[in-house]
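If you scroll down you'll find the structure; I have some questions about it.
Every protein chain of the complex appears in place save one, which is left out.
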Amino acid sequence: MGASETRQAIETVFRIERARLIAGLARLVRDVGLAEELAQDALVVALTEWPKTGVPANPGAWLMAAARRRAIDAIRHGKMRALKHGQIARELEGACDTAEAVEAAMDDDLGDELLGLIFTSCHPVLSAEARTALTLRIIGGLTTDEIARAFLSSEPTIAQRIVRAKKTIGKAGLSFAVPRGAERVARLSSVLEVVYLIFNEGYAATAGDDLVRPGLCQEAQRLGRMLAGLMPGDAEVFGLLALMEIQASRLKARTGPDGALIPLTEQNRARWDHLLIRRGLEALARAEALGGADGPYALQAALAACHARARSPAETDWPRIAALYDRLRAVMPSPVVDLNRAIAHSMAYGPETGLRLLHEIAGAPALRSYAPLPAARGDFLFRCGRLSEARAEFEAAAKLTRNTREAAFLRARADACQIAHPPTHAEK
Amino acid sequence: MRVMVFVKATGDSEKGAPPTPEAMKAMGRFNAELHNAGILLMAEGLQPTSKAKRVAFEGPGRMVIDGPFAETRELVAGFWLWEVKDMDEAVAWVKRCPNPMPGPSEIEIRPLFEMAEIEAWLPPEVLEKGADRVQRWEALHAQEAAAAKTTALDVDL
Partner (left out) sequence: MRVMVIVKATEDTEKGIPPTPEAMEAMHRYGEAVAAAGIALVDGAGLLNSSQGKRIAFDGAKVTVIDGPFAETRELIAGYSVWEVKNMEEALAWAKRWPNPPSGQSEIEIRPLFEWQPTDETFAERVL
């Protein structure tokens, strides 16, 4: 093996170990930035030693021991003011710094430390943007440049955001421990929110040329799977994982050859990833077995699962979807959920039902400039044979949308109202 | 990228000898690490070829051959499917795998074809059908508008 190959192999091993290493160090020194520096120092030592000795059998323990030795050195030379705190210094010096001792200690609460770091990087004291950037950096191991490109920002902006996030965490004096009890539930929703935010940015990119960014979805799925491994008893963790796996199964079918977004009912289902669908269904079953069938993520996953199980749009179990929306609006009330519920009910029980449900939510302020509302009403009216009213709705919807493809589609539907002669009840 | 990582068979795996408790434990730990790293998509063991069959194709001819198959070096004993960033990551993980067999053994790593590569092979007519479909959707006739049934937006859930 040439020298450069060895370097690459060592850096790859480090990449695999990095998050856990930082987690263990952060717990010790109570500072994320410092933990990162110490981890980096350990890498430097590894790059010097491992070409001679080979990669050790337990690289994580080796790196941790090396990082601890560096920290102790730095204290002794008065270099790390952050570590002057006597107790931390004593903890560092007191514990053995051989790889074997570290390995033994690590076996006990390795998972706990990483989970603690995840909870910390997703702490609600940080903005959603900051949580996302910090999590992708210290848990996902993405470079600031990769994060900047993913979110169409600049590298300096992201770097600044991460620096400020670490300072905020430091000032807040967070303990890096895994929260328990009632606090855990609240903090967990913050973690899941970050992961799903990352996923959605990849699934339905809000800006840029690419409509989907599969790499970001994969990053979120990886985080979701990690969480499922670390929290095997938490139903909503599996609910979110299920939702992401099933949605990700459609990524390759979601865009057409010309880059246009293809809606669910038009997608070529042969391009759906069956492995991901199966994994998603299993995760959903797990969420339900844990008693979390009515969690918001589990319900959204159940909705996605209904589509995933249908081999064609005609085989879609719309009554089941309608019933799921009934449950979802109870736990995740929102006008958009209500709108989708109306659509599902119209599919299951007819356009008149859809119109009635739309009437109930028509006044919602959030829906005032929301194109899908008049678009849905237009569709229901069309199916009832009320063509001139349908046309007005489609035209109104076309004016509201900022998406040019959508506008074209809606205008075409408006035009179709003039020439269409759908069978009325009398003709049938 | 997705890779298939498979364990080549040996005389031991073909004999159907179960692994020792220590070996099972070590492999279980390794699988748990893969699982916790979020990269494990599938992990399966294949039963020895005494339970297997082959179908040989020659033009229109089909011949069924019952296992077991003698050439052990041609055989697979088990496989994983991993989602990794690159081949380096796959190799790094395989190096951590406890030896899957009692004696010398070999693991092979093979990247999967991405959909884009497969599509590069598709005849243009098939790809055009996809574009056609989008165009039809955008300029609906009445009958197809009725068939569309959902609104313009992605009813995604």
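Here the chain labels run A and B in written order, and each chain numbers its own residues starting at 1.
What we mean here is this: contacts are C-beta pairs under 8 Å (C-beta built on N, C-alpha and C of every residue); 3 or more make two chains touch, one makes a residue touch a chain.
All values reported here derive from a predicted model rather than from experimental measurement.
For the chain left out of this panel, the touching residue among A:R76, A:H274 or A:K399 is A:H274.
Within the whole complex, the absent chain has one touching residue among A:E282, A:D317, A:E389 or A:D415, and that is A:E282. On the side of chain A, touch with the chain left out of the figure occurs at residues 1, 225, 228, 232, 238, 241, 270, 274-275, 278-279, 282-283, 286, 311. The omitted chain makes contact with chain B at the following residues, 2, 4, 6, 8, 21, 24-25, 27-28, 31-32, 35, 40, 42-47, 49, 51-60, 62, 64, 69, 71, 73-74, 76, 79, 81, 87, 90-91, 94-95, 97, 99-101, 104-113, 118, 120-123, 126.
Simple rule for what comes next: only the chains that are shown with their structure count from here on.
Against chain B, the residues of chain A that register as touching in their complex are 8-9, 12-13, 15-16, 55, 111, 204, 218, 221-226, 229-230, 247, 252, 256-258, 260-266, 268, 271, 275, 279, 300, 303-304, 340, 343, 347, 371-372, 375-376, 379, 382-383, 397, 401, 405-406, 408-410, 412-413, 416, 419-422. Those residues of chain B whose C-beta lies close enough to touch chain A in the complex are 32, 35-42, 81, 83, 85, 88-89, 91-93, 95, 115, 127, 130-131, 133-134, 137-142, 145-146, 148-157.
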